[in-house]
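The complex is shown incomplete by one protein chain, all other protein chains being positioned as in the whole.
The block that comes next holds chain A.
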Amino acid sequence: MTGFVDAFTVLAVGSGAIFFLAGTLGLLRFPDTLSRLHALSKADNLGLGLIVIGLLPHATSVSAGLKLACVWLLAQLSAATASQLIAGVARNRRPRA
């Protein structure tokens, strides 16, 4: 059972790390500021979600598990809000094509 849980954690956390890598690659490769924001807000959020899901079976208490879920929810909220604010500034600084 422990082996199965460990394998699940490795798979979920590993997948999460791949999505963080995708977000970073997008940040470096995507052509403009607004496109790069897509990479940061979407891929990183999925990566964090997978890492949280992978760590949940190892939480020592219900409260620790809830804390992990809260971290993910708060990160989602802040990513959604911050990406819009940065997008608004980036759009205003550059004349539209």
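In this text, contacts are C-beta pairs under 8 Å (C-beta built on N, C-alpha and C of every residue); 3 or more make two chains touch, one makes a residue touch a chain; residues count from 1.
Convention: contacts and distances are computed from a predicted model.
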Q) Which listed name, "Multisubunit sodium/proton antiporter, MrpE subunit", "Carbohydrate ABC transporter membrane protein 1, CUT1 family", "NADH-quinone oxidoreductase" or "Xanthine dehydrogenase YagS FAD-binding subunit", is the one UniProt assigns to the chain that has been left out? A) "Multisubunit sodium/proton antiporter, MrpE subunit"
**Q.** Where the missing chain touches chain A, by residue
**A.** 18-19, 22-23, 25-26, 29-32, 34-35, 37-39, 41-43, 45-47, 49, 63, 66-67, 70, 76-77, 79-81, 83-84, 87-88, 90-92, 96
